[in-house]
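Heads up, one of the protein chains got dropped from this complex, but the rest are sitting where they should.
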Amino acid sequence: MQQVQVGKDGRLRHLLTLEGLSRDMIHKILDNASSFLNVSDRQIKKVPLLRGRSVFNLFFEDSTRTRTTFEIAATRLSADVVNLNISTSSTRKGESLLDTIDNLQAMAADLFVVRHSQSGTAHLIAQHVGEHVHVVNAGDGRHAHPTQGLLDMYTIRHFKKDFTQLSVAIVGDITHSRVARSDIHALTTLGVPDVRVVGPLTLLPGGLEQLGVTLYTDMRAALKDVDVVIMLRLQNERMNGALLPSAQEYFRAWGLTREKLALAKPDAIVMHPGPMNRGVEIESAVADGPQAVILQQVTFGIAVRMAVMSMLAAG
Amino acid sequence: MQQVQVGKDGRLRHLLTLEGLSRDMIHKILDNASSFLNVSDRQIKKVPLLRGRSVFNLFFEDSTRTRTTFEIAATRLSADVVNLNISTSSTRKGESLLDTIDNLQAMAADLFVVRHSQSGTAHLIAQHVGEHVHVVNAGDGRHAHPTQGLLDMYTIRHFKKDFTQLSVAIVGDITHSRVARSDIHALTTLGVPDVRVVGPLTLLPGGLEQLGVTLYTDMRAALKDVDVVIMLRLQNERMNGALLPSAQEYFRAWGLTREKLALAKPDAIVMHPGPMNRGVEIESAVADGPQAVILQQVTFGIAVRMAVMSMLAAG
Partner (left out) sequence: MQQVQVGKDGRLRHLLTLEGLSRDMIHKILDNASSFLNVSDRQIKKVPLLRGRSVFNLFFEDSTRTRTTFEIAATRLSADVVNLNISTSSTRKGESLLDTIDNLQAMAADLFVVRHSQSGTAHLIAQHVGEHVHVVNAGDGRHAHPTQGLLDMYTIRHFKKDFTQLSVAIVGDITHSRVARSDIHALTTLGVPDVRVVGPLTLLPGGLEQLGVTLYTDMRAALKDVDVVIMLRLQNERMNGALLPSAQEYFRAWGLTREKLALAKPDAIVMHPGPMNRGVEIESAVADGPQAVILQQVTFGIAVRMAVMSMLAAG
């Protein structure tokens, strides 16, 4: 996938996955994001980097929140944004995915932001489009959510500076989480020596150890002395399914409470990709507490997406 | 609520309700609107007052018409507008209202335009947001619709000049109307000596007299010699409910016909917030007649919303 994602000249052509992306490239994106962070602080929150470029938000899976972050990031780069909620569109008329892409490309699209319930869709599109068209994966099935992974790395770097001394715990439904996958790839690439993955056995996939992470089923053990806690969202559809007893029992075992958080380092930060299920995977007192950096993640997320989109489509 | 709405420096921080807003402030907004009126007459209908600002249209209740007026007003102020129809969004995923607001705020929102079926929502949000973020109530439950109230005042001032000599009748379903509530507060504040409220007994709430208005159940008596007739929209769901006999009978008793309008002053103006139910609350001959100023209300509404948004978020 790296040949698709990074050109022979070493430049980023698409952002599809963090798997295999080099440490240098990740830092370069984060450095870039840092320069965009202050744009959102100005009264006139705009830079002209993508002026006159056409960005298409192709959301085959509904996600107002993620779509909004990309729309705002593109708008602050001065791009023209078209939102396409494709579930209600021509795929309903039986047009194939790649015919849709060909059509939008023929309208002189510069950048596609793609969200799809099927793993590999963004990659398929990236292989298909012409040289001047770029693709950002905004979440594909259980596979990857690279901008979320990058904003998580931005957040950790911002608060912890050095990745090479850290212990990081990722807690929750690992099996179904593209966020967990993207975070694991980025953390190991960036040299985090101790990545812990913890959740109910039924939601821990096999083969994770090969990625260089340690599996835990005991949350208290997993949180012991960590610097960073990344909580995952428990999807509603899992809550009453066969894999889990109930939301209440989930909270008792895997919910992040003040008491469990006290096992981590005193200056540990708490992250969550949102939207949160308060009282399910996280206690409100923690979500709103002094260690939570959940809203900073959102702010950094805009800057990271501005960085990615401008690296792909500007100049 | 005034402490929330108007800052200690006397500047408008949010627009939540017309209740308690001072006569001076209302006139200041209308004066401002007057200066924006000609922007929409130009070929290039834009001023740069909100350039680079992020305006979020948060519509928890569907209203394409009202959302469009705010979108146009913000766009003509050169703001970047994001439309969020939240019923289909993350609140469905179980995220709380204030978590949604916190998230959007973390994306560096400048202004929220909020429509919600529950009274008090805009107020709740205004109390929650940071100092640099502003809220406009675009209709909350039965409580208030202040920009509609203001555009109604603009219309009356435009056609009648002096508020202190007027008789104004508001006709229809007073109980469920946030428009009626906002109009009553504004009219009494602006010194209108004779505000009449008329409708079927089942749709007249108690306690209105304390607001300084006179209740009528006889429409002919209520229209006698008035200068302004404000017709309210009869919600479809009322038409065949327990509170009313039928749309036909409603029209017979409360519908504005040419014959009933003849009881008002010869130069009386007829207003309606739209969308109209022709043949239910208003006869077509009146809606399209020489005394109707219903479309001017729409035009003034854009200018009033530009005035409010620029007073809140510019500079």
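Letters A and B mark the chains as written, and numbering starts fresh at 1 in each.
Following the convention adopted for this analysis, contacts are C-beta pairs under 8 Å (C-beta built on N, C-alpha and C of every residue); 3 or more make two chains touch, one makes a residue touch a chain.
Since we're looking at a predicted model, the values are computed, not measured.
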{"item": "Contact with the hidden chain (one of B:I86, B:V114, B:M276 or B:A307)", "value": "B:M276"}
{"item": "Residue of A:I44, A:A108, A:A262 or A:A285 in touch with the missing chain, whole complex considered", "value": "A:A108"}
{"item": "Which residue of A:Q2, A:S22 or A:S96 touches the chain not shown here", "value": "A:S96"}
{"item": "Those residues of chain A which, in the complete complex, touch the missing chain", "value": "51-54, 80, 82, 84-86, 88-90, 93-96, 99-100, 102-108"}
{"item": "Chain B, residues in touch with the chain not shown (by the definition above)", "value": "40-46, 62, 64-65, 68-69, 71-72, 75-76, 236, 274-278, 295-296, 298-299, 302"}
